[in-house]
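Only one protein chain is missing from this complex, and each of the others stays in its spot.
Our next item is subunit A:
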Amino acid sequence: MFTMNLEGLEMIAVLVVVVLFVKVLEQFGLLEAGYDDSVEDELELSAVRHRPEGLEQLEAQTRFSRKELQILYRGFKNECPSGVVNEDTFKDIYAQFFPQGDASTYAHFLFNAFDTDHNGSVSFEDFVMGLSILLRGTVQEKLIWAFNLYDINKDGYITKEEMLDIMKAIYDMMGKCTYPVLKEETPRQHVEVFFQKMDKNKDGVVTIDEFIDCCQNDENIMRSMHLFENVL
């Protein structure tokens, strides 16, 4: 007869029977299993599909010709059919150019520099505006853009920590196999050199005026600013 004090094996047997019972109920649909998955599916459907502004507007806002915009858009749309680049895709694309190292950190900073409205995605307008400054802008504009890139928290000052982050990100792109071998202090030393050059009043931060002034006085930098003008 069935006694009330259940021993070990009997308990397991009872457990198994209960589990089977639950499974049967699920089959009948009386118990909903996996409820959470359905909500997420709906979100995926309304994926972001972004269409850029018209060609004339973009022509007016940027310094590219119509043909150049066409070429740019074709490349952009090919890689990102949905019309916007999110950070992961951006990192992927950028990483393909630097296979030896890890370009993800620098790509993150770059993404933030392009994403001017900070909505987490770079649309074609953002992309083309950024490129317009970089390729067709005045030296002033390019320097301002570079400053924005280095100023991670966009507070108008470049601190040593921010610069160190940027520097480490740039050195990460080199990867391990370099000559001479990358040492731990190399980024830090490089930051020190940079600050010595740029920080005129030695207050530990670089403001935008200090930055622009210093760069305009440096021949190398001025020359390299004109380097990529024929890219497109």
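To be clear about the criterion, a contact is a pair of C-beta atoms (placed from the backbone, for glycine too) under 8 Å apart; a residue touches a chain by one contact, two chains touch by 3 or more; residues count from 1.
Note that in this section contacts and distances are computed from a predicted model.
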UniProt protein name of the chain not shown, from "SPX domain-containing protein 3-like", "LSM complex subunit LSM3", "A-type voltage-gated potassium channel KCND1" or "Dynein axonemal intermediate chain 4": "A-type voltage-gated potassium channel KCND1"
Option from A:63, A:108, A:160 or A:190 whose C-beta touches the chain left out: A:190
Touching residue (missing chain; options A:74, A:154, A:176 or A:200): A:74
Subunit A, residues in touch with the chain not shown (by the definition above): 2, 9-10, 13, 16-17, 71-72, 74-76, 78-79, 93-94, 96-97, 110, 113, 127, 130-131, 134-135, 142-143, 145-146, 149-150, 166-167, 170, 190, 193-194, 211, 215, 220-221, 223-225, 227-228, 230-232
